[in-house]
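The complex is shown incomplete by one protein chain, all other protein chains being positioned as in the whole.
As written, the chains take the letters A and B, and residue 1 is the first residue of each chain.
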Amino acid sequence: MSALQEIVDVTPVEATPKKYIALGGYASVAVLVLLIAAPLFAKNFIIFQMTMWLIYAIAVLALNILTGGSGQFSLGQSAFYAVGAYTSAILMEHFNVNYALTLPIAGVICFAFGYVFGQPALRLSGVYLALATFALATAMPQLLKLGYFEHWTGGVQGLVVTKPDAPFGLPMSQDMWLYYFTLVISIMIYVFSVNLLKSRSGRAMMAIRDNEIAASAMGVDVALYKTLAFGISAGITGVAGGLGAIAVQFVAPDSYTIQLAIALFLGMVVGGVGWLPGSLAGSAFIVFVPNIAESVSKGLSGAVFGAILIVIIFVLPHGARQIAYLSQHWINKLIHK
Amino acid sequence: MELLTNQILAGIATGAIYACMALAVVMIYQAIDHLNFAQGEMAMFSTFIAWQLMQWGVPYWWAFLATLALSFAGGVIIERALFKPLANAPILTHVAGFIALFAIINSVAGLTWDFTIKQFPTPFGSSPFLGSQLISTHQAGMIGVTLVLLLLLYFFFQFTRVGLAMRAAATLPESARLVGINTSWMVALGWGMAAAIGSIAGMLIAPVVFLEPNMMGGVLIYGFAAAVLGGLTSPFGAVVGGFLVGIFENLAGTYIPGVGNELKLPIALALIITVLVVKPNGLFGRAIVKRV
Partner (left out) sequence: MLSIQKLRIAAISTAVIAFAATGGSALAQKKYDTGATDTEIKIGNIMPYSGPASAYGMIGKTEEAYFKMVNDSGGINGRKVTFISYDDAYSPPKAVEQARKLVESDEVLLVFNPLGTPSNSAIQKYLNAKKVPQLFVATGATKWNDPKDFPWTMGWQPSYQSEGQIYAKFLLKEKPDAKIAVLYQNDDFGKDYLKGIKDGLGAKAATMLIAEESYEVSEPTVDSHIVKLKSLNPDVVISITTPKFAAQTIKKIAELSWKPLQIVANVSSSIGSVMKPAGFEAAQDVLSANYGKDASDEQWKNDPGMKKWAAFVDKYLPDANRIDSNLVYGYGAAQTLHKVLEMCGNDLTRANVMKQAASLKDFTTDTLLPGVKINTSATDFAPISSLQMMRFKGEKWELFGDIISADATAN
């Protein structure tokens, strides 16, 4: 492989062997048990934080499908997240649609949006694609503020969303209900994504990621799979956005700035590009590290955040999946001794 | 008609800001082959150093030269300390490193110099230039400095041994090593030069936009856009791109009815993307042939 080619195929994501996309059986069960049991012992506030953690994990996972799966880089995920959030909020507040029903609608709308955006993006790669998606992220808050849509979006003031109660008179707080609701959706999306990447389509995407020219020579419809990856990623991000709007009970243009897109990107890198379970670790980084940083120093919270990030990428340049690989390696060693 | 010429002139004036920054973007791209998201913050920090020196009584040109030297050293140190150890990490990890650097520099500057805006002196004065009130002598000076920098960079990359070696090291590291180029130090040198050019950009931009820790946030977006439009490998393209972005943005804001003013940045970016779809390497960029 020549160096020139390395430059051309920007976003050189390392090839992820198929079996490393997801966690093993035992590990999955352990994580699932933890996720189900944890809220029973936590305060409502912690449950809310965990809900946000899951929601951002879904969004990071979506980016992971796009970048880790098909090798396309995006700094515009906040735009899809915003469209999903506003779709849910508008449907709930203006049309009294049930919150659960708004999510698939948000997903479908964002899928369409992502698929359409993926068309011109086909011609771009690397820094050019980064700029295009970045443009989308900066344009979105300005579009949401536009006077023409103000009746629906609430303009700069945003929209307040009503938080759902637990159904069927279940004896649980709104927060706990929303957590389990989010958890079920997260599991569905996770299972779907793992199967997607293991399927024919997923293999086609990864072939494009690893070598676009070779993939097309082998008969993969590069354009179709690249735009499809954009659509699916946007659709999942939209569902996360809708959930986020319901959990936070508020949508406003200021919630979905480029900062969000950057946070999701960092989440993906910290979790490990191309390793879906890493999304949980990456999302934990997004939610909790800023809190750690500010508890160290208010004036320098940005610097502390940066320093923590640098330490993480120094120790784990491949993100959390490095830990998973290493531990798997050691466990295998122990077993085969 | 008068409005049209006025907006074009005003666009050239702001375009000079973007062009200046775009040159720094091209410089770093030539050296490391990707964009440095912390570049604007580095330039801001350099400008604060110059400001601080002047507060301590150092005359403008001495402060200017000292800042240039300090920025160069700072760029080299950042590369050696932060990015050399990550040389084998994936590119996306590098991008995360840039974001970390951004956060650190912004936060440290905020704590050291706080967020109130500061006046930054200009060596060119700010009287009308050639009778036109739309372009001040400072802005004319800025365009002049940008063009001089452009020439210097052009000669550096085309005719000097170091410049050629740097291009070789960035585009074909393995082959460059084979012919005896110390590629690792070439990258560090590139960082240093990019930081120095960035500091010039910062010191020229500050008199117009006022110095404060967030001053480069917007400028960098436009600088990237300009560099990408012009072609990331071409300093000449970057400067042309800067002026084009400045002019186009003003015209979109003035003449597109309804949403033009509120959406002038998105419209400008959309136009750039359209250009890229037609010419994927920018207006003046080298096309790279893919090899399998």
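What we mean here is this: a residue touches a chain if its C-beta (ideal position, glycine included) is under 8 Å from a C-beta of that chain, and two chains touch if they have at least 3 such contacts.
In this text, all values refer to a predicted model and were calculated from it rather than measured experimentally.
Can you tell me which of B:Gly97, B:Gly253 or B:Gly282 touches the chain that was removed from the display?
B:Gly253
Which of B:Leu68, B:Ile99, B:Ala170 or B:Ile221 touches the chain that is not shown?
B:Ile221
List every residue of subunit B that touches the chain not included in the displayed model.
Interface with the chain not displayed, on the subunit B side: 2-3, 6-7, 10-11, 13-14, 17, 103, 107, 110, 114-119, 126, 128, 133-134, 136, 205, 208-210, 212-215, 217-219, 221-222, 249-250, 253-254, 261-262, 265.
I need the residue numbers on subunit A that touch the omitted chain, in ascending order.
43-46, 48-49, 52, 138, 142, 145, 155-158, 160, 162, 164-165, 244, 248-250, 252-255, 257, 259-260, 287, 290, 293-294, 298-299, 301-302, 305
One rule holds in what follows: only the chains that are shown with their structure count from here on.
Quick one: report the Å distance separating subunit A from subunit B, using the average Cα coordinate of each chain.
31
Could you please specify the touching residues of subunit B with respect to subunit A in the complex?
Residues in contact with subunit A: 29, 33-35, 82, 85-86, 88-93, 95-97, 99-104, 106-108, 110-111, 171-175, 221, 224-225, 228, 232, 259, 262-263, 265-266, 269-270, 272-274, 276-277, 280, 288, 290-292.
Given the complex with subunit B, which residues does subunit A contribute to the contact?
Touch list, subunit A to subunit B: 2-5, 7-8, 10-14, 67, 73, 120, 123-124, 126-128, 130-132, 134-135, 138-139, 142-143, 145-148, 211, 213-214, 262, 265-266, 268-270, 273, 299-307, 309-310, 313-314, 317-319.
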